[in-house]
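Structure first, then comments.
All protein chains of the complex are present and in place, except for one that has been dropped.
Let's turn to chain A:
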């Protein structure tokens, strides 16, 4: 134990030491101070105004102003992207302007832009109208022309039709004669216009119904797309001409046109006039086009100049808003003209923060300095690990399960190696490993480029875990070499095989087996095993046992970590009544099994370990000599086994036929002792369960007076004290609750020890599945296709093999092995010691702010 105490502390093993600090800032320097703190990004402010709604807070107006500014900035960005102006952030001319100036400038720009938009919109509308008119003239003129040609023939018919219809409608014939159109003897009139293509069908139907079929509808696609002024999109339009008769019909049709948003344009019937008009319209169109272009150029220039600054401004406004949001979390003390803030910061960052606050005082010409001092708290501090880009992904893996409790042993330290290693045990193939390695190297080499751009969800994931991927690939290569697999092909890398066939033609490899003729293969699995009769039994036994060894050692590591935790938090109860029984239980069962495995490997014995393990329980006093398989071993082994068995008996305190039941009883007994201690314990302190918070509590009660003494304000009495951390949470000690909890915990551990060990067998299962799958792809796809003499079949086979390897083996198998490795860490390993009920340190930082938005 002394040895462990002397070990150098690991940086990453415990989260940073945190302190609760209080800041008392004069109003004039508060804003600057907070923005400096944002630059450092190592202080997490506590919200002291939680009960206040957002608009009741002190700096609500500033927040609103920032919101308004960011709205304007969004408006600019929207306009810029709509106009299609490409802008480059102009980092050279980074001028320093303050918020007021920026606000004024932004509103100036907005007014200017809105004005320009309005003008250009008006022009655009006129332009569109003229364009539509031109189209109508062009198309409708054609209808009218052809109509006039046919008019002579159609006239009589139309007249008849009209008369008969009018009669039915009961209108007098006089009416008809009152409105003779000079140009059209049939009394036919027409309306021409243009309408959206999508509405054209219903429009026609509606016209038909409204006029009871007394109309003639002619339409043609406009050919050109016309800009819709509202949405700014180009739409297909259709030119139409409706022929009808009667005044009532006209008003109806006009109403319908209006309802459908169709614009009507008068088209003169004479060809000359039409031509003349068309000419005029084209003239005006070209004039307008010039004006529009000039306006557009002007606008684009304005937008480009805004665009060059937009990025800086956005950042600035965002920072300001964050500063005011933070200031809103502080308590405002009106009489003293100062702001009181509280927050967590890592202890190492204190000098840095103090310096920044000092600078802020000087830069804001404040008479009074900012007071910065420690406070005591019973609240558990946030968890903060300083990670780099390599460890970050591993920390994320652990955090995904639960953020570590404050200063709890951090499993991420071990995950850095164990996670990729367990993955590789399942993914062992050095061919696939090389592919993964290439992929991860590409990601790492292009780290800078990829980091700055937006990636898809899958790439994002791969990029985030690039270093995990790298380690996974390296370990896969290592395990692949051990398994001697390269796309399921064995290679003779480390010399000759130790085995040879019995006869020259190797015909009986699958039936009889091989004979050994020289020293064992120096590294990994002998390549000759591949395809032989004993390949599967051998590999299965190897991998199964290896899984158990790995599992037992990883679980032991977990339990040992719980010892360090208990030690660190000075909790001897946990060591005596949790760590020691757990160690003994796990190791007397599965530790013993692991030992047997190692001995069996070392000695090459034929013993049946199932039998040993089962009869250890069924007949603990039975003569092991009856176990035939076991009898032939060396004497040392027998005595070791018996010794272990008896030790186990010893641990389980009494002999019984059903050991497990007894063990549960023992554990419960152990728990009972634990509770007895707790009861005594709680009787003394009257507080909570663990010694850690107890000491804090004691310290705090003594320090309370001092903390308030500094503030010394009459307003801040204890009730209105903003610090929520100081509110005591007296946990009621409930014996039955703790008892039940602990009982569940012990039963879970006992049952879990069995099921967790079994769970590690997934290492074997997945590794087997992986190698079998790659064998199938290799033999049934590639070799089969290669057997044919046709180049087409060979290439097809190769392509299918490549795709199967890439998608099934490299992607899906990677994912599944990854998930299984995750599970082994989360459940089997971390379940032994990790609480994971802390909360993350979220400092107020401008850097995080910028990342968040992207």
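Just so it is clear, contacts are C-beta pairs under 8 Å (C-beta built on N, C-alpha and C of every residue); 3 or more make two chains touch, one makes a residue touch a chain; residues count from 1.
In the analysis below, contacts and distances are computed from a predicted model.
Per its UniProt entry, the chain excluded from the display bears the name "V-type proton ATPase subunit", taken from "Band 4.1-like protein 2", "Dynein light chain roadblock-type 2", "Origin recognition complex subunit 1" or "V-type proton ATPase subunit".
Considering the whole complex, the residue from A:12, A:105, A:142 or A:252 that touches the absent chain is A:252.
Across the entire complex, the residue among A:28, A:68 or A:447 in touch with the chain not shown is A:68.
Checked against the full complex, the one of A:209, A:354, A:446 or A:780 touching the unshown chain is A:209.
Taking the complete complex into account, residues 53-56, 60, 63-64, 67-68, 71, 74-75, 199, 202, 205-206, 209-210, 252, 255-256, 258-261 of chain A touch the chain not shown.
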